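Let me begin by handing over the structure; questions about it come next.
Every protein chain but one is kept in place in this view of the complex.
Chain lettering (A and B) follows the sequence in which the chains are written, and residue indices restart at 1 in each chain.
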Amino acid sequence: MSSLLFDVKDVTLRFGGVVSLNDVSLHQNRGEILAIIGPNGAGKTSLFNSLTGVYAPQEGTITFTNGQGKTMSIIGKKPFRVSVAGVARTFQASRMFGAMTTFENIKIGAESHRGLGAVGAMLKGPRTRRDEHHSDARTKELLAFVGLTDHANTIAASLNYGARRRLEIARGLATSPEVLLLDEPAAGTNPTEKLELVRLIRKVRDEMGVSILLIEHDMKLVMALAERLYVLNFGSVIAEGSPEEIRANPAVIEAYLGSVDTGVAEGTK
Amino acid sequence: MNGFIYAMVAIGYTMVYGVLRLINFAHSEIFMSGAFASFFLMKVLVGNSTPTAVESILYLIAGILIGGVVGAVVALGIERVAYRPLRRRHAPKLAYLISAIGASYFIYNFVGKEFGRINLSIDAPYTNNTVFTIFGASVQTYYIVIFVVGVIMLVSLERLVATSKLGRGIRAVAQDAETASLMGVNIDRTIAVTFMLGGFLGGVAGFLYSIPVGVVYTMGFTPAIKAFSAAVLGGIGNLRGAVLGGLLLGVVESFSVAFVNGAYIDVVAFVVLVLVLMFRPTGILGERLGRSA
Partner (left out) sequence: MKELWRNAHVKRIATIALIAAVVTIMTGPEGNGAEPTAGFTGSFASHVTFFGLFTAQRWLVALLMTVVVVVLTWSVRYVNRSWSDRTHFRGQAVQAMTSMIQGSKRRSKFKSTRYVFFAIGLVLAIGLPHVITDNSWQTQIVQQILVYVLLAIGLNVVTGFAGLLDLGFVAFYAIGAYTTAWVTGALPTPPPFHTHLNTFFAIPFAIALAMLCGVLIGLPTLRLRGDYLAIVTLGFGEIIYLFANNLFGITGGATGTNQIPFLSVHLGALKYQWGLNPVPYYYLTVGFVVLFLIIFSSLEHSRVGRAWVAIREDEVAAESLGINPLKYKVMAFAIGAASAGFAGVVTASQTLFVTPPTFTLQFSINILVLVIFGGMGSILGVVLGGLFIQIFVVYLEHSPPSGYNSQDLYMYLGALLVVMMIFRPAGLFPSRRRRREVNQIKAGTAPDALLTNIGPHSRVQEET
């Protein structure tokens, strides 16, 4: 199945005089685990922000096709509409609702797409109660899925890095997305947590059918996880392909020369 | 000519915003304090006499100095009591605003309690004559005074911020407080000085504003809101913007007198504010204090 999920064509994003994304074209297929890599400042998070409606590129088009086959343009849409369309994301610096518990964090994700408004909420009618049971059940499922059941009532701010990442993933999954965008999920995690993360991400795709698009610096993680990669540098796509192809790509090696945890240079030996 | 008054007060807002990213709601009371201080001074100096030209100038200067100094002191006091403790506690933005509101209410009611709540007319340091007429509009002493003082103050402040070490410190903190402190800039002191500078101008503006209308403990509110609109209009955080915004607002108001019923004149500034915030929130000249010089 190679139906298109994201289709980015000739996107250019500028901030004043700075060109953040320069004529970028890429696409993601449904069911893929796609990775975007590149040195710092290459524009990866800008790309994410463009894909989720936070930034609106001045040129180009971004289209997204959801599970029902409906295609829509992302540019110009507000982030919450993009989320409702089926795009979930995590943030580089974990943005949890710190004063709430883990359970509440995920529950908010689970109920955010449902329609009932204030009146229903105030009157606590049967439909509201049913919705809330549903959200509670789904939250419990997701807690078990990411392995955070023991921390359900912990205040989110006191979770460690690994747990935070998992919380953000669970919260994103609670919105029943088509695709989950992960912004440096392994940052700040130790090797054990990284392993867990790889397993979890694979589980998300395999068991939940959610496609994955991730930004990462940790090459070992990326090479182990990604089925296809794009390499960004200075806002442009400099390479695309499978992990093996990328590892051998001279332009990529050159872009990464001097960075510490590449593993790419090693791979070419 | 009210534009200059607005400009001077707007500077206070803009400077504090520049370094602290917050709107000093209590600035209205700085304005008022300066007016009261110079009111008392004028009472002592001028009394019931009619001053000669030379005396007028001296009285003016004295009034300006006192108004400005008291304004600066009150500003410093506000910073110390209402804002600094919040900075120490990493308070959210909302807390600063609420504290400012509280400080504002405390100050003006305190002044009202101690100095009476009725409007008191100021003993003018100069006699207000029509000096000359231009295009059929009579230019009175009042306007000339405001114009001259306004220009002097604004230009001096501009030079101060642009060239002096102090000014560089202020601009540095406005752009990036953390880096500035790493470079050896004393943040607390810079912030205090920023408040004082803004306060000085605000106090002087208060003095000048009150000469024709007198002082009353609630006088700060309306001009301050207008000055805030002016600051936003010109670009909050931008010094030149504050000046431009103030002057522009003054002009707009003068024109509106023809169309708008008297009681609603004050609404004009508010409408300007809402329009700016909706369509060009960074103001005419844009937002950065660092760019003003």
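Just so it is clear, a contact is a pair of C-beta atoms (placed from the backbone, for glycine too) under 8 Å apart; a residue touches a chain by one contact, two chains touch by 3 or more.
Values in this document were obtained by computation on a predicted structure and should not be read as measured data.
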Residue touching the undisplayed chain, where the options are A:N22, A:S83 or A:N233: A:S83
Selected from B:N2, B:S38, B:S56 or B:S99 as touching the chain missing from the view: B:S99
Residue of B:A82, B:A180 or B:L233 in touch with the missing chain, whole complex considered: B:A82
Among A:S135, A:T189, A:S211 or A:N249, residue touching the chain not depicted: A:S135
Touching residues on subunit A - with respect to the absent chain: 20, 41-46, 49, 52, 54, 78-81, 83-84, 88-89, 91-93, 95-101, 103-104, 107-109, 111-114, 116-118, 121-124, 128, 131-132, 135, 140, 143, 149-150, 152-155, 157, 171-172, 174-175
Those residues of subunit B which, in the complete complex, touch the missing chain: 21-23, 25, 40, 81-82, 85-86, 89-99, 101-107, 109-110, 112-118, 120, 225, 228, 232, 236, 261, 263-264, 266-267, 270, 273-274, 277-278, 281-282, 287
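The rule we apply is simple: only the chains that are shown with their structure count from here on.
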Inter-chain centre distance, subunit A versus subunit B - centres from mean C-alpha coordinates, in Å: 48
